[in-house]
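A single structure is presented below for examination.
A single protein chain has been omitted; all remaining protein chains appear in their positions.
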Amino acid sequence: MATELRLPLLGDIMTEGTLRRWLQADGARVEAGQPLYELETDKVSFTVEAPAAGVLRRLVTEGEVVQVGGLVGRLEEAAEAGPAPSPEPVSLPEPPVPPGPASVEEPVGPAPPVGPARLRATPAARRLARELGIDLAALGSERRLREADVRAWQAASERAAPEATAYAGRRRAIGERMVRSLQTSAQVTLNSEVRVDAVLDMIEGLNREWRERGVVLTLTRAVVKAVAVALGDHRHLNVRLEGERIVPREGVHVGVAMDQEAGLIVPVLHEVDRMSLEEVARELRELTRRAEAGRLTQADLEGATFTVSSLESTVVDAFTPIVDPPQAAVLGLGRVREVAAFEGSGVVRRRVATLSLTFDHRVTDGAPAARFLGRLADLLERPYLLLEGRR
Amino acid sequence: MARELLFSRAENEALRQEMERDPTVILMGEDVAGGAGRADQGFIDAWGGPMGATKGLIQRFGPERVIDTPICEMGFIGAAVGAAVTGLRPVAELMFVNFVGVCLDPIMNEGAFLRYMLGGQVSVPLVIKTAIGATGRAPERGGGSAAQHSGSMYSIFAHVPGLKCVAPSDPYTAKGLLIAAIRDDDPVVYCSHRQLAGTKGEVPEAPYTVPIGKARTLRPGRDVTLVGIARMTGVCLEAADRLAGKGVEAEVVDLLSLSPLDEETLVESVRRTGHLVVVDEDTPRCSVARDVAAVIADRAVDHLDGPVKTVTAPHAPVPYSGVLEAAYVPTPEAVVAAALATLRD
Partner (left out) sequence: MPDAAPEATAGPDLLGDAELLRRLYRQMVLIRRFEERVHALRQSGALQGSAHLYVGQESVAVGVCARLRWNDYVASTHRGHGHAIAKGVDVARMMAELFGRETGTNHGKGGSMHIADAAVGMLGATGVVGAGVPMALGAALSARTRGTDQVAVAFFGDGAMGQGLVYECLNMSRIWKLPLVFVCENNGYAESTPVEYALGTKHLAGRAEAFGVPAATVDGQDVFAVYGEMGRAVARARGGGGPSFLECQTYRYYGHFIGDDPRRYRTAEEEAYYRARDCIERFERAVVGRGALAEAELRAIDEEVGRTIEAAVRFAEESRPPAPSALTTDVYAR
């Protein structure tokens, strides 16, 4: 009796996945729990383990995209894995045959792990690649990679003209979701320029206080906290549109968009409403580290009603973010700018940033959304309000 | 004004100045003066040691402090240990390092271990001054001094806890290290390369020390670290010149102290250059060169941008034939090749 291997569902919005790499040879005998293959979705990489013991029969090749529930292989019992041995003793004086079903080409039993040949790189090259976040495998070389190779690759990739690449994998997944979002929802974007002098001063002060604790606060992290506070007051945006129902969400769960080599990824900071500002800063840092290390779990990617997308560290002043259904809204944060402003009859220097709130008009209307945005602006202009509240 | 001195005269000056400064310093060994007992016939100081490094000392300090011994290394080096623990600072000359085969016991089991075994009750302020190295004679003119008189072998001493071991590379370090060795309260083996004895260099006249346990960087460079020991430091400098012609900036570190080992200087250099070549005239197994390589593998591995190379003698005794001896000793060509190999492999 064979065990069928079907592509597992890893998240609520997953529809397909790429079988990136088989970890066992075709025909290999595997035990339950042994790693079988690497599955890559638009958000995560995941190692699928053998659900039972058996001899592996692969049915798809590495790199193939498979629908959720699609058959990728089978785990067969030993007897059905090959031609059955002859039931009768052979009487002719033939050369002895090895007993059992073993075939010459495909050894039965634990096979050595398959995969690319071990990458050769000097320790210094590995260290630099680690520091720059470069996957050495991308450099691929016959000889041992050196530090200079990594530097050259980095320099080249920074100035390289874009090459045509396949519209596939995470890139395609992101693209198709964005298209689907725009085609199936009614998105409206509201912009508001808010003063950030006070919040930036507070951030600077807190960072001095918190240095010993290893906590770093940024404007983006403060905005996430402000969003959580504001969502508590504006429940109409703390919802998910699931099919025919608008479902309110317990607690506040905020997605935070992060830019990665392979494309956008949006891990979720859960239960932000229960966190102090310091905890938000700390937890976001940890989430960022996990994302960089490729160690996000499926739970890290699910359950948000709202996303913060920050271009704070870029030259962008304002932009139109796209809602990621079934979420209700997304907030864009532009860079901090200095502007001249009237204060009484005088002109003063002021630091401002533009908040861009895109919401799905199917779940709420313009006026409440504007009030939500106004509350956000208020929280950032009187940032001590971020220090109170629930723990 | 800088004053030039022969390597062997720099050693001589170190001994003379220390014997003047400290009446407990004595010198003993085979033919450290020579022609012993014949002052009445007008013979005094016939040899002054095999390289002439101790010449003139007996006239200055007399036979009570410059003591010719019979040929009995085990006996007189054992006696030097005994004298060291009872108030003297003996400098015992082991004519060639290979003769350690005759007297490793007093050097190791007594000299090196005594302080530890006795729970720190005694110190052993002893210097073993010995000659190392191949002869470097012309390859086509017969040969050198063969296996029993041309070894380097300092790895034996570096291996023994309680012993210190230094190897100068020029007249300046010869004088400074010898004085430092005499003033040190532990047994120090001072290794003097026979081919350096006749080289000249700047040597300050006043007494000074070169610290034991410190390497020195003779030439800065950013591409590869060349570590030299004794005469091999000069070989490294020559190799660095040739590498410069190929656009490679080599840093040359003169190890000087084989035990204790200056790990910081080595690690710091390799962290900058990412490449290491250690050049050692000793044989390779369990050698100082491989020890340096191990330190780097342990403490600077993330900065290595190529394999660590050691350029050493082969795992063989020193041959007599000049042709073979020339092939035995590391050359600048071999160092250049090793540097290019770690940079380009």
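As written, the chain order gives the labels A and B, with residue 1 at the start of each chain.
One rule holds for everything that comes next: a residue touches a chain if its C-beta (ideal position, glycine included) is under 8 Å from a C-beta of that chain, and two chains touch if they have at least 3 such contacts.
Just so you know, these numbers come straight off a predicted model, no measurement behind them.
The chain not displayed here makes contact, within the full complex, with B. Considering the whole complex, the residue from B:S8, B:T54, B:S145 or B:S287 that touches the absent chain is B:S145. Interface note: of B:P90, B:G201, B:G234 or B:P319, the residue touching the hidden chain in the full complex is B:P319.
Shown as candidates are B:N98, B:S169, B:S287 or B:T312; the residue that touches the absent chain is B:N98. Looking at B:A46, B:A79, B:A244 or B:V267, the residue that reaches the missing chain in the full complex is B:A46. Listed here are the chain B residues that touch the chain not shown: 30-31, 34-38, 41, 43, 46-47, 68-72, 74-75, 98-99, 101-102, 135, 137-149, 314-317, 319-324, 327-328.
Simple rule for what comes next: only the chains that are shown with their structure count from here on.
Chain A and chain B have CA centres that are 61 Å apart. By the touch rule above, chain B contacts chain A in their complex via residues 274, 301-306, 345.
Across the complex, chain A meets chain B through its residues 122-127, 143-144, 146-148.
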